[in-house]
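Can you keep this structure in mind? I'll have questions shortly.
Every protein chain of the complex appears in place save one, which is left out.
Order of writing sets the chain letters: A, B and C. Residues in each chain are counted from 1.
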Amino acid sequence: MTASSSLPPADARRRPPAAAALPFGKPERGPRERLYTIIFEADTRAGRLFDLSLIAAIVLSVTVVVLTSVAPVAARWGRELVALEWFFTGLFSVEYAARLYCVKRPLRYARSFFGVIDLLAIVPTYIGLVFPGAHVLIDVRILRLLRMFRILKLTSYVHEYGMLGRALVASRRKILIFLSVVMMVVFLLGTVMYAVEGPEHGFTSIPTAVYWAISTVTTVGFGDLTPKTDLGRAVASLMMLLGWGILAVPTGIISAEMTAQRGLGMPTTRTCSECLSEGHEAGADYCKHCGAALPPYIYD
Amino acid sequence: MTASSSLPPADARRRPPAAAALPFGKPERGPRERLYTIIFEADTRAGRLFDLSLIAAIVLSVTVVVLTSVAPVAARWGRELVALEWFFTGLFSVEYAARLYCVKRPLRYARSFFGVIDLLAIVPTYIGLVFPGAHVLIDVRILRLLRMFRILKLTSYVHEYGMLGRALVASRRKILIFLSVVMMVVFLLGTVMYAVEGPEHGFTSIPTAVYWAISTVTTVGFGDLTPKTDLGRAVASLMMLLGWGILAVPTGIISAEMTAQRGLGMPTTRTCSECLSEGHEAGADYCKHCGAALPPYIYD
Amino acid sequence: MTASSSLPPADARRRPPAAAALPFGKPERGPRERLYTIIFEADTRAGRLFDLSLIAAIVLSVTVVVLTSVAPVAARWGRELVALEWFFTGLFSVEYAARLYCVKRPLRYARSFFGVIDLLAIVPTYIGLVFPGAHVLIDVRILRLLRMFRILKLTSYVHEYGMLGRALVASRRKILIFLSVVMMVVFLLGTVMYAVEGPEHGFTSIPTAVYWAISTVTTVGFGDLTPKTDLGRAVASLMMLLGWGILAVPTGIISAEMTAQRGLGMPTTRTCSECLSEGHEAGADYCKHCGAALPPYIYD
Partner (left out) sequence: MTASSSLPPADARRRPPAAAALPFGKPERGPRERLYTIIFEADTRAGRLFDLSLIAAIVLSVTVVVLTSVAPVAARWGRELVALEWFFTGLFSVEYAARLYCVKRPLRYARSFFGVIDLLAIVPTYIGLVFPGAHVLIDVRILRLLRMFRILKLTSYVHEYGMLGRALVASRRKILIFLSVVMMVVFLLGTVMYAVEGPEHGFTSIPTAVYWAISTVTTVGFGDLTPKTDLGRAVASLMMLLGWGILAVPTGIISAEMTAQRGLGMPTTRTCSECLSEGHEAGADYCKHCGAALPPYIYD
């Protein structure tokens, strides 16, 4: 029995493993340690209540940021929204201070991904305080963008994100190879369109043509730029078939392969009576593991 | 040894299981019980006839609703369409009353999903009667919408919808995780576009930018909003590659993996020396057609 | 050894099986029989030459139809194109007559799919002869459409189309179920948009709204109709996520499932030294077929 290969029990999978915060250092017994178990761990009632409250606060504060950007709403409830924004900033500041206080290695926390996110959650509002004249439109939009990063605080609550992230990292080489082929195709065919259509049809530079090529190969097709010449449309058709084909051809081939080889290629629940292996195709007559004759298949 | 798995008999899968209506209570023998077997069960000839007639009535009544919304048609055949609408409403009212009459627990039926749908199928026309001045355009459109819900009455006739629904429910956690990641990406990158492009280029608020971001990541690309700045187009390119890549990368990697890693499941050109059949998996040991031992697989 | 399960030898797969024309009746030895082997069978040199010439003729005649529709080209080479069209019509007429002549049951051929296609290939030009004043634009376009059906003559030459067709027919129930769910969703959500946006924003009738809904759920996104209200855009966002999600969620879940369960779930070429079974996951420690310990995995 290998201890290392045991999956955590089902309900633990829904809570962030306590071990996740260990790098920051759990303090010894005392008020700090009690605060630590509430904030960083979720096995106690208080811990779970804290987590749920914080998730609610994050979602509400993001809603406030979103509403602030809608001009009619901001015009009507501007004051209330500013007040709410200060409320949440205060809340998150207290939470941030509490986190710094109750870990053994606060600097380590402050430099971690979540530490940076937690800081970004409160900094924009203070910037607005310190630079009162900074109500230039672009600054306000960037401040709102920084506040939106609070959304990322939610990711620590879902265990599967970590698994998803690790799966992506494990496949990074294949992903990079695949994407590099797509980028080379897009650069080459985009430059072809630039050469064929030219600035008089909207393809003013190679970067513009590449932007159009990406929108075509990914089948998005905004339509803000479109080929007007016959050769351009022919090249565009090729690119559209390529972008869609990369999705359709493997899917279609695998499906067709599975059904067409014998017309009955899908694995079924059919069982071999000799070696009891399962998954034999509906069209198979002999067991592929032991060679014995399979019982007939009762069709759908 | 794994327990045997028997598929339900072929024809039973095509009829809704009689058990589906049991929660409402089948009455004892008598006129109610005969009506029950016709309406809720489909093993008798009358039952099947009822089902087919009702499906036809549903499809025709939906067609009437659709045609009523087309101005030229409504102008030309307005009276006939209203008459047809009353006919169907009458028909569905009689059906609804019959259902309430012949189950043992009519309240339970009235509160179930299908009970609500059946009620929605007849209410709009009566509303039009009770509130004769309610021909405000928006009301008429909402009444048409309510009538469209009759389409859902069709779902009780297809057994597989239940299986599909249960499969979705079983995978709900994974689906939610996946969609929540997409929503976070869309909110963050949408807000980036809002900050980069700004209201002067159409991105008037964060919700608007998020709507655009969704149309881009899902590769729909309406084109009613498009990035005009270089940085905006670069971010848009990233989002397009992300949305399309989420479809293309797993498909491409799984296909490439299956062929490039000496995929054992893919059919190959391997030939059985006994019966000369082709297409055996690289991993099979015995010919699935004749049972003879297959020669070893010579790679690529 | 089951004779019925042998796949035809590789090169036969590339030629249409001679059996395909048997339903029309192969005549006894004589000039008709020689003509039959040339036209309907492809094992002789003459037969193969006939096939290739006919494919070339089909492709060239379709090109002529396409070119005739391009106004500048038709203006410049009108006469030549008409002459070519008559040449091909004559060629296909001779071929059609030859087919009728050399089968035992000509009526059966004339009523079959390919018989109808072959007739459609020559009829339009004769119609133009019989009705000389029929040069109304719409008639000409329909005649061109009918000529385009010659393309379908190509399908008898590719054996795999038959397999593809049979695979589709075998899965027809699942395909219909799937598409009916999509149609119901599209009708309901399209009507919602009709109710929410209304004619003043372009959604003039339910059919129009359903057309827009289809273009959105299938991620095509023409952009000729777009939602303008906030609620409309929210509903549109839902539909876009649905249409794209139906593609992305199964793909993503299957991929993530395969890698994330143990982080190392993909089948590899790892071999069990006891029972020599392959395809064990990188993260497995014991063979799932015989229970023996697996040798360690050398990582990527």
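Operating definition for what follows: a residue touches a chain if its C-beta (ideal position, glycine included) is under 8 Å from a C-beta of that chain, and two chains touch if they have at least 3 such contacts.
Bear in mind the structure is a predicted one, so any value in this text is a computation, not a measurement.
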Residue among C:Ala110, C:Ala234 or C:Leu247 that touches the chain left out of view: C:Leu247
From A:Ile55, A:Ala97 or A:Leu188, residue that would touch the chain that is not displayed: A:Leu188
Hidden partner chain, touching residue among B:Ile127, B:Met163 or B:Leu231: B:Met163
Listed residues C:Trp86, C:Phe113, C:Tyr126 or C:Tyr161, member touching the removed chain: C:Tyr161
On chain A, residues whose C-beta touches the chain left out of the figure: 1-2, 5-7, 10, 174, 177, 180-181, 184, 187-188, 191-192, 194-195, 198, 204-207, 210, 216, 219-223, 226, 230, 233-234, 236-237, 240-241, 243-245, 247-249, 251-257, 266-269, 276-279
Residues of chain B in contact with the chain not shown: 1-3, 5, 163-164, 167, 170-171, 219-223, 247, 255-256, 259-260, 262, 282-283, 285, 296-299
Residues belonging to chain C that touch the chain removed from view: 62, 65-66, 69-71, 137-138, 141-142, 144-145, 148-149, 151-152, 154-155, 158, 160-161, 164, 171, 174-175, 178-179, 182, 207-208, 210-211, 214-215, 217-224, 243, 246-247, 250-251, 253-254, 257, 261-262, 265, 269, 271, 276, 278, 280-281, 284-293, 298-300
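Methods note: only the chains that are shown with their structure count from here on.
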Per-chain CA centroid nearest to the all-protein CA mean: B
Shared interface numbering between chain C and chain A [over half = same, under half = different]: same
Inter-chain centre distance, chain A versus chain B - centres from mean C-alpha coordinates, in Å: 25
Chain A and chain C, separation of their C-alpha mean positions in angstrom: 35
Chain B, residues touching no fewer than two other chains: 174, 207, 210, 219-223, 243, 247, 251, 253-254, 257, 279, 289-290, 292
